[in-house]
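What you see is the complex with one protein chain gone and the rest in place.
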Amino acid sequence: MQDILTICNYCGCGCGVYLSVDNDQVVGSYPSKNHPISRGNLCSKGWQLHEFIHSDKRLSSPLLRKNGSLQEVSWDEALDFTAAALMTAKQQYGPDSIGVLSSAKCSNEENYLLQKLTRAGLGTNNIDHCARL
Amino acid sequence: MNKTFIPARAIIREIIRENDQISTFRLELIDKTKPFSFLPGQFLMVSVPHCGEAAISISSSPDALPLIDLSIRRAGELTTAIHSMEKGARLGLRGPFGKAFPVEKFSGRDLLFVAGGIGLAPLKSVIDHCLFQSGLDDDAVSGIRLLYGSRSPSDIAFTGTIGLWREQGIDVRLTVDEKDEHWTDHVGLVTELLEDITLDSNSISLICGPPVMIRSVIAKLTEMGCDDTNIFTTLERHMKCGMGLCGHCHLDGRLVCLDGPVFSVSELNTMDVMELSR
Amino acid sequence: MVGLATSFGSGAMTNSIAELEEADVLLITGSNTTETHPQIGRNILRAVDRGAKLLVIDPRRTDIARQAHIHLALRPGTDIALINAMMRVILDENLADDLFISMRTENFIQLRDYLHRLDLAELAAITEIDINTIREAACIYARSSKSVICYCLGVTQHTCGTDNVQAVANLAMLTGNVEKKHSGVDPLRGQNNVQGACDMAALPAVLPGYQSLEDMSIRARFEAVWQRPLPENAGKSLTEMTHAGKDGPIRAMFIMGENPALSDPHLHRVEETLEQLDFLAVSDIFLTATAKLAHVVFPAASFAEKGGTITNSERRVQLCRRAIPPIHDCRPDSEIIMELGRRMGCPGMDFDSDAEIMEEISLLTPIYGGMHYDRLAENHGLQWPCPDRSHPGTEFLHKYYFARGKGQFTITRHQEPYEKAAEKYPFTLVTGRGSYHHYHTATMTRNSRRLVREYPQAKLEIHKDDCRRLNIADGEMVELHSKRGIVRISAQITDRVKPGTVFSSFHFFEVPINQLTVSAMDPKSKCPEFKVCSAAIKKVNHD
Partner (left out) sequence: MIDLKELILPKDNLIPLLRKLSKDARLVAPVKNDHGDTLFTAISDLDTTEIDLANQPQASLKPFFLPQQETLAHYQISGDTYQFTAPKAAEDTIFFGVRSCDLTALLYMDLIFSKPAKDTSYYDRRSHSLIITLGCNQPFANCFCEATNSGPYLEYGYGLQFIDLGDRYYVSAGRGKGADLLKKWGYFFCEVQEEDQRIRYQLFLEARGQFNRNIQLAHACHKLQKEEVPEEIWEQLAERCYDCGGCAYVCPTCTCFSVDDKPQSRDSGIRVRSWDACTSGGFTRMAGGHNPVDRSRHALKRRFLHKLKYDFASHGKASCTGCGRCVDICFGGVDITRFIDLLTRQENP
């Protein structure tokens, strides 16, 4: 059993949460007492933070729409298809025909990378996230 | 290893449709590692994988063993899953748990059963057991009467059983909240049926149904001079273990799974209970 | 957060969360704090137990409003009228901080003249709050020099959201309650990394660290590091991208970890827009409503399966640590982006670690200049601005001067919400996050048995008098109509809302309440008006 300190995934408070890990399964979450925000307690959602991680509803494989339905494919196939489709749109309709939505649930690094890809790779400023929603 | 939480497997031998919402599942245990016995009023923790467990009272008589009846109303995720099962499917069972009706005291006494909806299920276990006993011994019980309330004529459950009981001499009176064009019997609350009933001081009353019904029937019986120690009811509470550990069924210092689900009204009068207050 | 950036030069929370506990007056507006920001609510209540005064502006009697010394239960959409009224009182009572105004702000005279032309009684009538209550609240706020304002989406999700924020900023500057510890203006950020997504410029009009897209020297710096020319035109906002409808300018989209097909206003329009795209790729942890419309779906790793940093509401950049390897065949979004980048020939998509990505961020983003992983690990994170390695981080903003130089007063005028309750739609529908147990579109919380047990289905809060009048029972299914759609929802009898107002959350995909809301938005922030639309309640005929 190992306890890893991370930051809660729910609201903008940013509590310090330990995830209890047993055999690659997250089996608990509890607050850090020394952390300046959590100070020994979590809200009802934070105490249940481990619950959704191993949900059987998690996506398990890349999916590609074939004949109208989403089917499991390899990473390479999904990535190649996506890269090609985005480049096609760029060539056919220009870079501003592509839109990108980033996420307030993803890390700074991921947000940075995605806006870099959008601006430097796709050549458009069409990037936003749901800050307002 | 927590053996206390491992259910034994049972197979569905027969399914009897009681009404739109209620079916009786006739089960037999497959895992017979230890002998199984129970008393009327006790309940089982019933498992369906992916859905968890729920407490359900046994509706058949112990005399019918090895067959065990569970009459189940579709209410939540687990009971809906059970309703989608067919003959031959398997369920998990733990138990029996809880305090039973004091059937040993019933010998030679008049018995009045008052039930509403699915509430007849645990009482059915007592009635069938008493009938079986009276077959063996004429004095087992002196008279059995049943007052049974349902929402509408199509909601009346256990109609087959009620027919059999009538044949065996039980005085069954039915009432519905809302009648349809074919209904000629009583319309109104089950407490109204009590108006035509006479009780001697020795009679025992057993009540099961929705909290509002339990409350009004107890009030009426008390008014009619029934002694608190002779009125029994069985309470429903959310439960997770059935054996006094999980804390969910805590009721003013007691646990329904251990100290109940059967309580005499004299016991309930010392407690703060939803079924009696408000 | 355009409004606050215009007034102060920065759109972030000016204080630290811990400072709230020491404040003497807390004005909470448009924030259901105990539910949406529990730890901030905890600080507020501690302050109250210490003796601080709590003022709450909210049309609903939320749990935090119940604890307030004064609850200003305004008519939805009349925030500006209320704040203007409070400022007028402050002027009348000579409670303005003249020294602060002259040293640290500009544009005051125009605002003062405007406020003097307003009729206090008329403003109070607009808000439907008693004038003496407004007067008392204004005095309490103005008389303390440790007054702090917290606001959330209840202020911004209006067609006049930007003005609302500027009104709040005016109030703070008028009384000198900014630029120091225990007093300031604090927008409470919704999701765990909204602040970071903004900081990192997942926004159409700025570069990381809110740097100007137009500044040539800044552009040159980015182009040198990214080895690619930067696009010239400002981009389109989320609403512009997802509401274009048929034949819109957007032909292909990549959506990472967002679910606009449920959270967006005017859902039909979003679905229509997404469905007609030539190509849609979605990366998420669950098969969301949006993912179901996609051509390609990537299974992303959850927060527990990856590292990286996130930035909380008080600008604290914190390290997340990987607890377990990605489950199934999932991959972190950073890997997915870099894989795509490499396949599209984009340079600089070969980072070996999150720490290496942060090194590039620090290089290009002055407010993140000192955010190095070793430092973040040691200190439970650092608060930006943190320009270099030796900088300790910033507890509260605008010390010595506002980020934009001088704080700017802006005249804000009351305007009626886009849609008014009318004969056919007599109720005002307010939407938002509304429970201790669910989060946003509940894709995560609904996978927790306990949270589902506590809050199993969507509820429409209706005042008990309205329920009695319409003969609606608690828990009864009703139909809620607006000009744009109909949903079926379970009624909850309550006194949290006033008669004539109803409230529901948007947590449940079965009850897409945002199908009813208007898509009118604030012209500056592009924030949609979720908070007010008109609706009708109809009983459902059983059987």
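Lettered A, B and C in written order, each chain numbered from 1.
Everything below uses one rule, namely that a contact is a pair of C-beta atoms (placed from the backbone, for glycine too) under 8 Å apart; a residue touches a chain by one contact, two chains touch by 3 or more.
This is a predicted model, so every value here is computed, not measured.
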item: Omitted chain's touching partners, listed by label; value: A, B, C
item: Candidates B:16, B:64 or B:89 - the one touching the absent chain; value: B:89
item: Touch criterion as defined above, residue of C:7, C:67, C:259 or C:302 at the omitted chain; value: C:67
item: Candidates C:343, C:380, C:398 or C:526 - the one touching the absent chain; value: C:380
item: Residues from subunit C at the interface with the omitted partner, ascending; value: 34-35, 38-39, 41-42, 45-46, 49, 63, 66-67, 377, 380, 436-437, 449-450, 453-454, 475
item: Interface with the unshown chain - residue positions in subunit A; value: 1, 3, 5, 16, 18, 20, 27-35, 39-44, 46-47, 50, 54, 56
item: Subunit B, residues in touch with the chain not shown (by the definition above); value: 1-7, 9, 49-54, 75-76, 78-79, 85-86, 88-90, 92, 211, 236-238, 240-241, 243-248, 250-251, 253, 258, 274
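Rule of thumb we're sticking to: only the chains that are shown with their structure count from here on.
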item: Rounded Å distance between subunit B and subunit C, as computed from the means of their C-alpha atoms; value: 53
item: Where subunit A and subunit C are represented by their mean Cα positions, the distance between them in whole Å; value: 19
item: Subunit A residues touching subunit C - in the complex, by the definition given at the top; value: 4-16, 19, 21, 24-26, 34-39, 41, 43-46, 48, 50-55, 57-65, 70, 75, 78-83, 85-89, 92-93, 95-117, 119-133
